[in-house]
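Only one protein chain is missing; all other protein chains are in place.
This part shows subunit A:
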Amino acid sequence: MKYSVTVFVLLTWAFRWSFCIYEDQIGKFDWRQTYIGKLKFAYLDTISTTKKAFVATEENVVAALNLKTGQIVWRHVLEKADQGEIQFMDGDGDDIVTVSGRNIFVVRTWDPHNGFLKSEWTVAQPLIRRLIDIKWFLYQKQLFQVVSVALSDITITAYNISAGTKVSSDLIHAPWMAQDSRCVLAVPYLACLDKVGQEVLLHSFSLTGAGTQTKSLSAFMGEVKTSVTLETVGGSQPVVEVAMVGNSSKHILLLEANGFTLYPHQLPSAAKLYVASYEKSSIVLQALYMEGWLVLSGSTLETGKELSDLAGKLKYPSGLGEGNIAAAVCSPKKDKGKGCRILLVTDDHAIALMSHPGKFVWVREEALASIAAVEILDLPVSDTDAAIEKEFDHKEMDFGVSSGFVGMFVHRLASQILQLRSLVLTILGLGEPPSAGQRAGLVRDEFGLHKMIVVASSAGKVFGIDNLSGEIIWQQRLENVKPYVDQATGKNHAPFFVQRTTRHFPSPAQCALLLRHKVTDEGVLFVFNPITGQPLAESDGLISLGYKVKQSFLLHEGNKESLRGILLLDNEDNLHVYPESAQSVAVAMAATIFIFTADPNSGLLVGYSLALSTKQNLIATRVWEIKLTHGSQRITAVISKSSIEKVHSQGRVLGDRSVLYKYINPNLVAVLTQGFDPVHKQFLNIYLIDVVSGSVIFSISHKRAREPVHIVHSENWLLYSYFSDKSRRTEIVTLELYEGKVQSNTTAFSSVAAPLQPIVDRQAYILPGMIESMKETITEKGITSKHILVALANGAILEIPWVFLDPRRPITVTSEMREEGVIPYMPELPIPSEAIINYNQTVQRVRGIHTTPSGLESTCLVFVYGLDMFYTRVAPSKTFDLLKEDFDHFLITAVLLGLTVTSYITKKLASRKALKQAWK
């Protein structure tokens, strides 16, 4: 044992994590952007010296934003999902109060200046109450919980915010509250709307001094035939808005102790309102969207008098959706009059600060906190390269010369003359301007490291991000669409298809995103140019498919324009091809196309073949079916290999110099099912299924294993992690599949011809940490060894070499094993800090890691997304194809020069000496 330990130490030293960066490379290859998510509550603090906006979001984040720049001053990420769901946030000068959670509410107060926690206490959720019946508000340093139950009573409990002690609790009998009445909180009143026949009654109930006022709204609303809505108008005063459904205007009411007063004017129902206090009066701010313009106005609440210095109009950016006023504050301006700052929250999750009237101070694209699909694409070639491409592109004669060598020579001369001309013109500053991409520096570099990251957000927004700087190059807002929800995991996802890359000059690159319609659920394709973001079909790029999509994938080959078609399987098992012109390609390939679908709930996997397709019609016929689950089990993940992956080495050289051939089946898919039974508690099964033939190649079961389960499937191996309930630790299992010492088919793998049972090597390891996401690195040719990138719960991204996870790591070391280059088995995987690729730039709530090859074989580009975004590049086998960054160019030049000079001098000296000797 001791011996093996020493060997292990020696070997680990040899396999040392030596791929980490130097301290002076911070931010050179990587960037991080932090986000907060869609805004839920906001509070503006204008009292302190650095003005801040306090926000609470749907991602369970509490943060303070600098009001001038929009940057995060401090941020706290609360618990995940329901457990950390923020129910309420508000602040006064000294405290920010949040209420989060379900069942048991956690109340936290934060220091507004530096974000320290000041106090934390819990309130149990009253039994039987629905969440919607519970309302919170902050009033005079006390936190009030209002629980209203129709037809019976209202409970108001006041808590001391710092200690959490109950100050008072009142139970008020409220039989006047009808079953279907809508109640809203307009601090310090609770207002409820009742519709009795054609009369509408407003009950307003003061929460501080008991007493209910009931007034009819018929006086100004007349006869009400449709339903009536009641909403609170945010701000400093207890104001509610009442509108009839289908009516174009609405009324606003200021609640008072003896009922309410009506605001003198009716307002358009589409107007977004907010009440801001200004000196001693209150101002009603109004924002109205009109055909690309945002019209702003303000008037005093009491008199309804329009304030001329608050009226304004600004061109609304098309990239932003319509917004609501989340918070606003008005203050006197330096020169004269008054100005307001308005915090807008838009439909597409953006948060913007407007200085009223008239301009945006900053915009935060919070849609990037909910990314559903990512692709990293090559940039187009530069203008000069494009000219060369053009030269070779003219296969058919343009000049009337055949494409023989004479024609090529003519082309060459012509293009060189053109290049010379453009060079002269650029020097003189006359030439035609470079293309937009060229101007922005968005051209392919020689190592293929500069790329475009295209992300699609669940908020219905698509962004193009420069991978080197992290800057947003373009954005497109898509209306009336939403992403698909993975039934197995509940995560949002949007299938992303790269139909044509930038390699096919002069045709532009083309990508398609499969989404669904918000209302009908039918498939919608968004077709666009990934470099500019321009829609490539229709006017807005959106193509309604008119059917629900069950399965979709990209054809392997392109049509005449090098455009790869998308094959879509609808709910009735009919096949469709987009674009139509790719139909012929699909028909030609039909004999070798197989499709499979998996239903997470029924556990049914179905395989289809297109072999029976006719020339006119593509027909999908069911070939096989497997039911994997029964009882409480569900399919929770289906993982296939990356379609762009290349496996360079076909086998593994063993210690005795024989070769163990890898089982590389591109049609192999890992299916995870999870379930519960009383004996084994939570268990999980993993099946490796060949989806062409439908045969189960391998299966494995783990008892007392539960979420989080993450799977990586690549080359000839599968890696998965789960939490072992028995030993309460995260375990990583690796499986490696081998064909054996002989390869069944050396040219290509066939799923049909060889029903081969692979040899499976397996090993389990312990990882001292919780895993959020996992992904393998990928490189251009697959020569570089693979590393596994693991996002840990504490915000670190760990890079583990495959050598450490190798299932062939032996327990007892033989000399043969040492020869093979495997290190001895140790159950626990180390987490050295050098292997954390994002150093202290921690990323919260990682949802996925996207890896893509660069032009360099050694380098893999990594994009991590979740609440934050992080981009970097890794070189799993070090940058063997690139000179070291600190390579001493000066030294080598000096040495070379020195050698040349000395050789000359010695030559001279030698000749002189020879001459002297001749004279002797």
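Basically, a contact is a pair of C-beta atoms (placed from the backbone, for glycine too) under 8 Å apart; a residue touches a chain by one contact, two chains touch by 3 or more; residues count from 1.
The rule is simple: contacts and distances are computed from a predicted model.
K.L.:
Pick from "ER membrane protein complex subunit 7", "Lysine--tRNA ligase", "Galactosylgalactosylxylosylprotein 3-beta-glucuronosyltransferase" or "Transmembrane channel-like protein" the UniProt protein name of the chain that isn't shown here.
P.N.:
The correct option from "ER membrane protein complex subunit 7", "Lysine--tRNA ligase", "Galactosylgalactosylxylosylprotein 3-beta-glucuronosyltransferase" or "Transmembrane channel-like protein" is "ER membrane protein complex subunit 7", the UniProt name of the unshown chain.
K.L.:
Taking the full complex into account, find the residue in A:Leu117, A:Met290, A:Val406 or A:Ile644 that is in contact with the omitted chain.
P.N.:
The one listed residue touching the chain not shown is A:Leu117.
K.L.:
Which one touches the absent chain: A:Met177, A:Leu379, A:Ile836 or A:Met869?
P.N.:
Answering carefully, the residue with contact to the hidden chain is A:Ile836.
K.L.:
Which one, A:Ala764, A:Ile783 or A:Leu882, makes contact with the chain that was left out?
P.N.:
A:Ala764
K.L.:
Which subunit A residues would touch the chain omitted from the figure, given the whole complex?
P.N.:
18, 20-24, 74, 76-80, 83-84, 101, 104, 106, 108, 111, 114-122, 700, 702-704, 726-729, 733, 735, 761-764, 766, 768-770, 792-795, 810-812, 825, 827-828, 833-834, 836, 839-842, 886, 891-892, 895, 898-899, 902, 906
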